[in-house]
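Following this message is one structure expressed as structure tokens.
Here the complex is missing a single protein chain, while all its other protein chains stay put.
As written, the chains take the letters A, B and C, and residue 1 is the first residue of each chain.
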Amino acid sequence: MAEYDFNQLKALFINCTLKKSPRTSHTRGLMQHAIDLMEREGVDTQIVRLVDHDVPPGVYPDMREYGWEKDEWESIFNMVMAADILVIGSPIWLGEKSSEAKKLIERLYAMSGKQNEKGQYIYYGKTAGCVITGNEDGIKHCSSSILYALQHIGFTIPPQADCGWIGEVGPGPSYLDEESNAINTEFTNRTLTFMCYNLMHMATMLKNNGGIPNYGNSVPQWNKGERWAFRKT
Amino acid sequence: MAEYDFNQLKALFINCTLKKSPRTSHTRGLMQHAIDLMEREGVDTQIVRLVDHDVPPGVYPDMREYGWEKDEWESIFNMVMAADILVIGSPIWLGEKSSEAKKLIERLYAMSGKQNEKGQYIYYGKTAGCVITGNEDGIKHCSSSILYALQHIGFTIPPQADCGWIGEVGPGPSYLDEESNAINTEFTNRTLTFMCYNLMHMATMLKNNGGIPNYGNSVPQWNKGERWAFRKT
Amino acid sequence: MAEYDFNQLKALFINCTLKKSPRTSHTRGLMQHAIDLMEREGVDTQIVRLVDHDVPPGVYPDMREYGWEKDEWESIFNMVMAADILVIGSPIWLGEKSSEAKKLIERLYAMSGKQNEKGQYIYYGKTAGCVITGNEDGIKHCSSSILYALQHIGFTIPPQADCGWIGEVGPGPSYLDEESNAINTEFTNRTLTFMCYNLMHMATMLKNNGGIPNYGNSVPQWNKGERWAFRKT
Partner (left out) sequence: MAEYDFNQLKALFINCTLKKSPRTSHTRGLMQHAIDLMEREGVDTQIVRLVDHDVPPGVYPDMREYGWEKDEWESIFNMVMAADILVIGSPIWLGEKSSEAKKLIERLYAMSGKQNEKGQYIYYGKTAGCVITGNEDGIKHCSSSILYALQHIGFTIPPQADCGWIGEVGPGPSYLDEESNAINTEFTNRTLTFMCYNLMHMATMLKNNGGIPNYGNSVPQWNKGERWAFRKT
């Protein structure tokens, strides 16, 4: 491990389970393996269970200005901004990501009008992946939706940035249920491992590179009329 | 432009229109702006119109072994392997990417069992984006599907790697139709420009970095029992 | 109108905007045209704005048993059960339906273990459609997701059961903004009209037919071993 030093990286894991603490979250169960792996590699990790916080839906930075009594979003947003790596975990319900995952994307998106000091969208220079669990079907559909949204607002998606576990088709045991024997699913373990390392490598590359250069993607420069090599003809 | 030298980059554009040459492809019309931009920045570009080639559907490298008379896939695959950047263009039909785009993904996927010299999936070290056109609705749905598939098989997706143009809701003029006045859609021009630069920056970063390190994502090493920092407990 | 008597029908419209009352909901603006049309045809209609109610996320009938202080879901569920027609309205955020729409689907799904008096899933015999608004892109993606979920839990989906309005690609005015001139979008008006009539016709057919016969789709009979004409060989 000498060759790769991930000690300067920070990773934030946001668990979008529908279950409040202290109920058992199978999604958290699988995310924990990614957290542990990164911790062993020296990454500073944090985890948030979104449903435990008073975060209303909405597309503004502070929903208290729009009729909601409480809004704890700012503190979570600050954790996102402090992180190099964001991993969203979601359970599958009816083949799609949870409503908490969609709410998280809406709130992240609501900040994307902000720019970093280079005039780029605020999440440029960060990298992201996702962890999906269910007992039946839908890992790729959920991942597709989550990873698309994240690249759209500025995150870089490295190769194979998603992983997940589902059981046999139809209702059945969940990830942490003993009878699922899910921890021995080598496919899930391998894709989780590759995801973690690809996120750490990409975060390192982006950090060493000072993020993504702003030549060709600066919003204020575009607004001032700069077009770089784009021509209408 | 002195600071950024994109002269060593190669980009392949694959147009997944359903229309054979020489019919007008509106998707090609929009792709051309990305091609021209990259050419002006020194990138060596190539374009393929998939539907002009005898490429059957299937999930094997050579479909002539499975009942098809012709299969020109190998030459297209070789162009993909020679490129640093892959851009898939697709029209929207009934809200989703074209059947040609899905066929392309199936054929790319069929090669993903191959590994590079580092034991990684064959497309590691490359970056990808997409260009979508329609007259109505569905850019994000198409992009989500295409970009997900590409990262799944090894491509890196930089921020804002998709762009597109659609007209008003319901049937109407297409991108190259004069009455659409589409070339003056600043939103499309900006997202196309940002996509191009992000692809060029990411390709440069990956090239300078020698691709993505294979510590933690080597298939043969996993198969031999290496687990790096992954543990089942 | 003499030939078709829709006076015995009830329709429930659930608006899944992210905006609490009294903020303007553009989704409500478009839904209102469907409500008015049905009212003129004699249908008894009701509308609920989900975000105005204390309905937590979750997949159980009453989330107060799972750590939430309040849960007003039961009253909304009772309105669904009283209706022949359900129309879900959703805004588009980042190309997909709102988190409120996903939450609604999760809560509807949570009741689907219940059976009607024929041993069928509880929503059998009802019909459903959707109304989507945004300023940019994604009507079909949202509709696809919502209508799939509804048929999965027992609703019948008649032809062309979705409608929507979006403006030009990129940010722009919304449905009710005067400068959008959206009320004059004939495509939207036509698809909304056809959706409404198809829902009323299908609801009438289902009502006259006493719902869907339970020969071949009764859960308790399947559980007792009845297989009708299904054979494993």
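Things to note:
Here is the rule we go by: a residue touches a chain if its C-beta (ideal position, glycine included) is under 8 Å from a C-beta of that chain, and two chains touch if they have at least 3 such contacts.
This structure is a prediction, so every number in the text was calculated from the model and none was measured.
If you put the hidden chain back, the residue from C:29, C:58 or C:158 that touches it is C:158.
Chain A meets the missing chain through residues 94-96, 137-141, 144, 164-171, 185-188. Counting over the whole complex, chain C has residues 1, 3-4, 33, 36-38, 40-41, 120-121, 123-124, 140, 143-145, 147-148, 151-162, 183-184, 189-190, 192-194, 196-198, 200-202, 205-206, 209, 212-213, 215-217, 222, 227-232 touching the chain that is not drawn.
One chain of the complex is left out; on chain B, the residues touching it are 18-20, 23, 51, 57-59, 66-68, 93-100, 102-103, 105-106, 109, 145, 148-149, 152-153.
Operating definition for what follows: only the chains that are shown with their structure count from here on.
With every chain reduced to the mean of its CA atoms, the largest distance from chain B is reached by C. Centroids built from CA atoms put chain C at 36 Å from chain B. If you average the CA atoms of chain A and of chain B, the two centres end up 23 Å from each other.
Touching of two or more other chains is recorded for residues 94-96 of chain C.
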